[in-house]
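Every protein chain but one is kept in place in this view of the complex.
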Amino acid sequence: MFSIIPREMVFYDLFEKGASNAHKGAKALLELLDNYEDVHEKVKKIKDIEHAGDDLTHEILERLNKTFITPFDREDIHELASRIDDVIDLIDVAASRMALYKIEKPTEDARLLARCLVHATAIIEETVPLLRKSKNLQTVLQRGREVHTQENEADRIEQHALASLFENSHDPRDIIKWKDVYQDLEAATDRCEDVCNVLEGIMLKNA
Amino acid sequence: MFSIIPREMVFYDLFEKGASNAHKGAKALLELLDNYEDVHEKVKKIKDIEHAGDDLTHEILERLNKTFITPFDREDIHELASRIDDVIDLIDVAASRMALYKIEKPTEDARLLARCLVHATAIIEETVPLLRKSKNLQTVLQRGREVHTQENEADRIEQHALASLFENSHDPRDIIKWKDVYQDLEAATDRCEDVCNVLEGIMLKNA
Partner (left out) sequence: MFSIIPREMVFYDLFEKGASNAHKGAKALLELLDNYEDVHEKVKKIKDIEHAGDDLTHEILERLNKTFITPFDREDIHELASRIDDVIDLIDVAASRMALYKIEKPTEDARLLARCLVHATAIIEETVPLLRKSKNLQTVLQRGREVHTQENEADRIEQHALASLFENSHDPRDIIKWKDVYQDLEAATDRCEDVCNVLEGIMLKNA
């Protein structure tokens, strides 16, 4: 008996699971910000999602090492796994930092940034499956532009957030704390764009 | 009728335009710092230059996608376009941040950093055309060392700037604001070095 599904197809499955996991993390982060209570529990839940992402990344690297035929270049598999991992890592960093800094109440700008992140990770979740067929190149490029739009929006929100921070915070500590959180959130959106760049690079190479 | 210029040559043209555009942005930034008046207008002008850079990057990626024969590896074209874009992006970030943070008066150190950036982007503008001939490898490596010198100089200036910030600023907010601006300016010079690294990598691969 042997499987009729080529073994290398498992890489696509794992990338898709990784992208879904990142999107799940983004939604958990938004939930934390929208209902800022039981903070430690919710932060812990995001940490668990981040660990699930680590497990997926490790499984990809393990299989990469045991599989002779891969659907695309080994180093690109490594790169894509790492870039998807970065997204969920930063979501976890942002959430953990809010607990670490004992932030008492999220700002509206933080919620807006989390919304961008939910949006960008949703697009990535839809885009990763397109990797299976090289004819999808145009659509992947289009989705890349959509993620870029979210990233621009996140930039704009972060700028507004920083300006109002300097205007309205009386304690410099609050400025320092919130600057870090905003930066984590904005960086997570940047990493979504990096995922798209890797996807585009792989599709172009195999076009 | 058909053009006698091979279609792939257009990539070199676009990279050269991108490098010139980054240099133009650096000069506009220095002008802002040297004559710190009509700030919003001058920041807006730099934003326009950054948008022109975005358009060039998109044109490169569009053409990459439609062109069968490319002058060098598709992923290197993607990489070089992205790294040149990073330089003008950071110049714009630095300028926008000064407006965002309502900085009233630039420091001498900020002007010195902008001067490094003008210098480094001038070298890049001269170096990108060398990509057209693989015999230019030695010169590209030499220019890379010159950009590295500018980057070292920018590091040195940033260090001096930070030290005097902690010595002389009474309001911690000023420290936070200027640290960010100095970091943007220094990072822009770092990105110039990244452009050189990509240029070197491409020349080495095709040597």
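For reference, chains read A and B in written order, and residue numbers begin at 1 within each chain.
Everything that follows uses one rule, which is that a residue touches a chain if its C-beta (ideal position, glycine included) is under 8 Å from a C-beta of that chain, and two chains touch if they have at least 3 such contacts.
All values reported here derive from a predicted model rather than from experimental measurement.
> Looking at A:E41, A:E75 or A:E167, which makes contact with the chain not pictured?
Considering the complete complex, A:E75 is the one touching the chain left out.
> One chain is left out of this view; which of A:V10, A:V39, A:L64 or A:L130 touches it in the full complex?
Spelled out, the listed residue whose C-beta touches the missing chain is A:L64.
> Mind listing the chain B residues that contact the chain we can't see here?
Residues of chain B in contact with the hidden chain: 137-138, 141, 159, 162-163, 166, 172, 175-176, 179, 197, 200-201, 204-205, 207.
> Using the document's contact rule, name the residues of chain A that touch the chain not shown here.
61, 64-65, 74-75, 78, 82, 96, 100-102, 172-173, 176-177
By definition in this document, only the chains that are shown with their structure count from here on.
> For chain A and chain B, what's the span in angstrom between their mean Cα positions?
Measuring from centre to centre gives 27 Å for this pair.
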